[in-house]
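Our next item is chain A:
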Amino acid sequence: MDPAMLTSLVIFLPLLGALALLALPSARAVKWTALGTTVATFVASIALFMAYDPAVSTATGPQLAHIVDGWFPEGVDIKYFVGIDGLNVLLVLLTTLLGPIVVLSSWYYIDSNHKGYYALLLILQTGITGVFTAFDLVLFYVFFELTLIPMYFIIGIWGGEDRIYAAIKFVLYTLVGSLLMLGGVLYLGFAAGAAQGVGFTTDWYNLLAYTIPLGTQTWLFFVFALAFAIKVPLFPLHTWLPDAHVQAPTGGSVILAGVLLKMGTYGLIRFCLPFFPNAAQSAAVLIGALAVIGIIYGALLARVQPDAKKLVAYSSVSHLGFVVLGIFAFTTEAMQGAVIQMINHGISTGALFLLVGMLYERRHTRLMKDYGGLATSVPILTTFMILSVLASAGLPGLNGFVGEFMILLGAFKSTVLDSPMLVALATTGVILAAVYLLHMVSQTFFGELTHPENAEMEDMTPREFLLMAPLAVLMIVMGFFPQPFLNQTAPTTDFLLETIETKRVAAIDAAEAQTGTQALAAPSTQAAPETPAPLFGTDASAALRNDLIDISSR
Partner candidate 1 sequence: MALASFTFFALAIIAVASAVGVLIARSPIYSALSLILNLLCVAGLYLTMNASFIGVIQILVYAGAIMVLVLFVIMLLNLDALPSPRDIGWGPVAGFLFGVVVLMQLLYVILVGFDISLEPATPVMTAETGSAETLGIMLFTEYALHLQVAAILLLAATIGAVMLAQRSFE
Partner candidate 2 sequence: MEVALDWYLALSAVMFTIGVLGVLIKRNAIVLLMCVELMLNAVNVALVGFSQTLADPTGQMLVFFSISVAAAEAAIGLAIIIALFRNKRTVNINDINLFKH
Partner candidate 3 sequence: MDPELLVRLILLLPLTGALVCGVLPLFQPQLRTKEGLIGAVGTAAVAIPFALAVYLFATYPGDAIIVNYFTWMAAGDFSVDFAYRIDELSLIMLLVVTGVGSVIHWYSTGYMHGDPGYWRFFAYLNLFIFAMLNLILADNLLVLFLGWEGVGLCSYLLIGFWYTDLKNSAAASKAFIVNRIGDFAFLIAMFLLFFHLGSLDFGTILEEGPGLETGVLSFIVLLLFIGATGKSAQLPLFVWLPDAMAGPTPVSALIHAATMVTSGLYLLARLSPIVLEVEAIMAFIAIVGALTAIVAATIAITQNDIKKVLAYSTVSQLGFMFMAAGVGAFFVAIFHVVTHAFFKGCLFLCSGSVIHSMEHVEHDLEEKGHNVAGFDPQDMRTMGGLKDYMPSTRWTYLIATLAIAGIPLLAGFFSKDEILFKTFEMGYSGAFYGYAVWAIAVVTALLTAFYMLRSYMLTFEGTPRWPDADTVHPHESPSSMTMPLWILAGLSIVGGYIGLPAVIQGGDLNWIHHFLGEPYGGPVAEPTELASVPLALKWALVGLGSLVAIGGSFWGYKVYGSDQAMAYDDALKARLGGLYTLWDVKYRIDDMYNEVLADGLINSSKKVLQPMDTTMIDGAVNGIASLAQSLSNGVSRIQTGLIQNYALMLVLGVILVIGLMVFG
């Protein structure tokens, strides 16, 4: 088989599985098929991982690229273009790993409409994998939106009491951002297309090669960043997250926290930074500050939640703040840390949601006051919980530390942020993480067994052990041996940072050249103001307009 097909296989295998599911008669068959599909996908993604060679440069094209043209009409360079590079290889692996885990975690949790649930789950996986592998902006957008539909149903049908509110909020919130981004995509496509004489292009590499004028960058950056910031979610756009997490069934929460949120941070790295380097750097302090507020704010709110799931949800706000901070530091260390932290957060928070879900399955409550002293009745579960909590709190030797440390280290030396105070504030998140996580552990697992029903609680079943074990192993392995993972991402992050710098300088040069010509006319103005954002029909778009067939010429 053509190795390039492997990428598409990993993306679409779950979709095929979902279609197959629909034809099956019994819930049992549905479950096993779903499990089989996800495992097969995981195996395929391992092969993908093996086939990916970090030593081969991805500066001109991703590895294992699969391109199908002819999706859009002539003159519109939108195509099916997927591939693997250092930025997404781990995320794809994480997505496919969580696939079987989520299926297993839903085995008994979901008690109605199995067919629909598992089919949606598999479609969701296709969407997410597609988001991570897409190298075409429109394709990315398609997958990005595609993830909303299954998630909407998963929260809305199998969720908790307030599921409808949560589901609608989730979709609408994301939709506002992503539709605005679509406007940006269209604009960018035409601008880049005009610059390169192809009409309209959203090929990532074409867009990367296009230096956007400074003024335009600003509004485009904010349109893109808004969409991703909502997804991340960045303070103060986070309020959909606790609702969605709490109401979603366990599987949904795991996917949501594990990979769905990463679409936001991934988008920031993949698109916002390299496309709009100047704007991104100008906004870095602002976004960094929001990220730090998110870190602290999320942590403080997590501490006061009576609901264990909500606590974990707010912890995501806090943790993702680190990732955003790392992204906007513009240093190799922080960028690498951000990438690895995305994976780490997926593993540890995914594990936390799984464990809280196991408790919920047993007692049908998420309130911590309904538990207490569980360490006696469920020691294995407790052990896994403590491990996950520690990983999440960033204990050295477990995975969470690696990312957090590198992010903070990189952010500290960042000349773009240039604000050690900010990083110092972010570091307090390390203290606060311990505060709220240990609070949860002690409220839930320590103390006396006050509720008699908790005493007879069943410890982890082999199924549950099976789904937790890989995550636990990864927590430790990635804590002590993160380097093999970092090596996968390093060439790409280096390439990205170099490109960002080159483009940044190029954009400034272009702007100066422009002011230079103005200066010839009026020598007194040294630093003419930047050209304003051509949001409302400008020279550039007028030029574009002339390029296209226009009946006004008649």
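Behind the choice of candidates: all candidates are chains of the complex that A comes from, given by their letters.
Here are some notes:
Note that in this section a contact is a pair of C-beta atoms (placed from the backbone, for glycine too) under 8 Å apart; a residue touches a chain by one contact, two chains touch by 3 or more; residues count from 1.
This structure is a prediction, so every number in the text was calculated from the model and none was measured.
Between chain A and the candidates 1, 2 or 3, a touch occurs in this complex only for 3. Interface of chain A with candidate 3 (complex): residues 169, 172-173, 236, 238-240, 297, 300-301, 303-304, 331-333, 335-337, 373, 375-376, 379-380, 383, 390, 395-397, 401-402, 405-406, 408-410, 412-413, 420, 423-424, 427-428, 430-431, 434-435, 438-439, 442, 445-449, 480-483, 486, 490, 493.
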